[in-house]
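One chain of protein is taken out of this complex; the other chains stay put.
Think of it as A and B in the order they're written, each chain with its own count starting at 1.
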Amino acid sequence: MTSETPLMSAELSRRGFLTGIGLAGAGLALAACGSSSGSRPTEIVFYQSKPEVIGYFDTLIEQFHQSQSRVRVRHDSASNLAGTFVREAPPDIGCLNYNFEVSRYVDRGALSDLGDMPEAGRIIDELHPLIDVTASYPDRTSVIPYSLMAAAVLYNRTIFSQHGLRPPTTWDEFIAVCTTLASAGVTPIYSTFKDPWTIAQGHFDYAVGGTVDTTKFFNQLKRQGTNVDADSPVSFEKQFLKPVEQMQQFVPFSNDNAASRGYGDGNLAFASGEAAMYLQGPWAIGEIAKSNPDLDVGAFPLPMTNDPDDRRVRVNIDLALWIPEGSTKKDAAREFLAFLMQPEVIDAYNAHALGFGVTKDAAPVTNETLVELKEYYDRAAFYVGASQLVPQSIPLQNYAQSLAAGDKPEPVLRTLDADWRRLAFRS
Amino acid sequence: MATTAAPRTRSRDDATPGPMRASHPRANRTFYLFLLPTLVLFTLCITLPAIMGITLSFTNSVGFGEWQFTGLTNYLALFSDPAIRASYAFTIGFALVTVVLVNIVALLLAVGLTAKIRAKVALRAVFVLPMVISGIVIAYVFNFLFSNSLPQVGQTLGISSLETSLLANPNLAWVTIVIVTAWQAIPSALLIYIAGILSIPGEVYEAASMDGASSLRRLSSITLPLLAGYVVINMVIGFKNFLNAYDIIVGLTNGGPGTSTRSVAMTIFTGFTGGDYAYQMANATIFFLIALVLAVIQLRLNRGRSAF
Partner (left out) sequence: MTAQTLVTTTPAQVAVRRRRRFLGRSGGDRPTWGVTVVLVLCTLAVFVPLYATLSMAFKTTAQSVDGKIFSLPAPFSIDGFVQAWKLTNFPRGFAISVFVTAVTVVGTVVLASFAAYAIARNWDHRFFRWSFFYLLAAMFLPFPVLALSQVKLTGMVGLANPVGVALLHVMFGLSFSVLLFTAFIRGLPEELEESARLDGATTWMVYRHIVFPMMAPMSATVAIFAFLASWNDFMMPSLITADSTLQTLPVLQNIFQTQFSSNYNVAFASYLMAMTPAIVVYLFTQRWVMAGVTQGAIK
């Protein structure tokens, strides 16, 4: 975002003193005011920062430009999004992972209502609870999902068949698989604890989501307000303890140097067959293929109980579209949004990015790794990762890192409860 | 860094400009023009944000959108927040350890670099070099050394405690931050000590050596006492800089493992990226008060030693 016209929004009076400050620098502000008159096309800023598909969206923008001449799109992939909102110069349209980061824009009403767009009606019904548990603003459709990612345990099919193993369907089988591999001298799981997010979205989320209904849990947690502790109906300490203990049982099956390995190292190592399993989402599949396109990768949901029917996959709304209230070019932004939502465009994207469709008319997934997860998706046996639902001001990823390093779970989960209470208290 | 100021005062007694400017009863208008633009800019860029930030700390703002005044809520939450307390404990502890380490090493190096040695100019140039390298860049370099090379060295030498990365050890990760910070901070302290030692008149040493003082004795009874003012300056500047620790931590541990190396500055910035704007403004306000108290203490310690 370059510094364009500072937007003085509706609550001008409330921020009297801020405005005064703004006027103090008016001379400078005037200089920055762009002249956007005339019949030239409207330029909108499109914020999209998922690194794997930046180039893909550039191509889409090119197509959009060729299809019409009213709207020009400028692709912003590296600005600090929080900064653009703090500076009151948000992008005109965003396409972002729908999680703790976007949730505060939704909660504070910073995103405009898209409920009147026909595209909103095409979203499959099962996704609505997932959208609402992440964030909601009364009577508004703040976001339109674009791509759904189903994540599970990636496994090296070749290593598995060499040792006569099949994807485990129960917790006991899973531990048995790990033990067999370990005693055969194969590293069962490749972990990258240097990057805290990899633990949060992998080990932690899989363990928790395999046991706890995260949608129910977080809805209840929000209802409880500041009443979150060992005696309340739900709390991290109560519901998360068991899965976290299980997580600490399988973490030791990781590579010895997990603590000093990062995401990049992990992709490389798994691609070269250094380990049998890798707890990463579909975004890693493309990265792995970059260094070893021939690797035969499968996927299975991490079984956390001994009932095979409990198996569910972790999903996240990997991309969702939204238009900020602060945008002055909402109509142009909506035009681009409608273009992106055209069935052939959205299907092509999801096929490319290995996502699952979010619309009722979406094409089925065909990737040979992900087809293993299709049955779970089709019967909505999925959950939103807990790490996606905790506001960013609580350093959950760091806590997950401590847990992976072997910290006792009870104090960490109690801290998490206390953080949640404090957040509820002050917001 | 205040070197130039400090020794000057010692050697001059006319530091306080007296009433000798009686010839200009009113300040020349040009002087106002010299000063006013700076004052205005300074007020806009420094004072105003400070007032603004303190005001917002009494609200529930997330940096944008709707907000209300919430009184002392943020402060109450702040004082009960173990993460905040931990960040202060870490930052102050880290600053203390680093400031002591930096000053000991810098002082030793300064003594060595002012002794009769070969290649004096080249050696000084080498030891000052780290000063010019960006903290975040050098932190990334050390990050690689600590996660990849040191474990290999440990394996080769059979030192088991080195075989796992120090960065991944919640109890030792702070050591890496101290090392890298010291690596970068020693040069400026070193320069000040060199300046200090050079300002000690040679005759003092000659007299001492005639009295038969050993080199160690000369260090402890001549060099050190005469350098006391410089030690204070270095401690004050260093401590202040280390309290703001940010770049190097971002490049090395990013606050981890877990939350073991989150500094106050890092925590405050999460208010920006993590949507906790008003809460972290309250944190910043407290941080400011602490800095203010430290400043007052430092000024007292410094009285009579610095330029003013």
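Here are a few things to note about the model shown:
Operating definition for what follows: a residue touches a chain if its C-beta (ideal position, glycine included) is under 8 Å from a C-beta of that chain, and two chains touch if they have at least 3 such contacts.
Keep in mind that this is a model prediction, so the values were computed, not measured.
Among the residues B:123, B:162 or B:232, only B:123 touches the chain that is left out of the figure. Among B:92, B:145, B:162 or B:232, only B:145 touches the chain that is left out of the view. Mapped onto subunit A, contacts with the missing chain fall at residues 1-4, 6, 18, 21-22, 24-26, 28-29, 31-33, 51, 78-80, 83-84, 86-89, 262-265, 267-268, 287.
Seen from subunit B, the chain kept out of the figure touches residues 1-9, 11-12, 14-15, 17, 19, 21, 23-24, 27-28, 30-32, 34-35, 37-39, 41-42, 45-46, 48-50, 52-53, 56, 63, 108-109, 112-119, 123-138, 140-142, 144-145, 148-149, 152, 183, 191-192, 194-196, 198-199, 202, 205-206, 208-209, 214-215, 218, 240, 243-244, 246-247, 250-251, 264-265, 268-269, 271-272, 277, 280-281, 284-285, 287-288, 291-292, 294-295, 298, 307-308.
Going forward, only the chains that are shown with their structure count from here on.
Between subunit A and subunit B, the centres computed from C-alpha atoms are 38 Å apart. The residues of subunit B lying in touch with subunit A in their complex are 44, 48, 52, 55, 60, 62-66, 70, 73-74, 76-77, 80-83, 147-148, 151, 164-165, 167-170, 254-259, 262, 270-277, 279. Those residues of subunit A whose C-beta lies close enough to touch subunit B in the complex are 11, 17-18, 21, 24-25, 80, 82-83, 85-86, 88, 90, 104-105, 108-110, 193-194, 196, 257, 259-260, 326, 391-393, 395, 398-399, 401-402, 405, 407, 415, 418-419, 422, 425-427.
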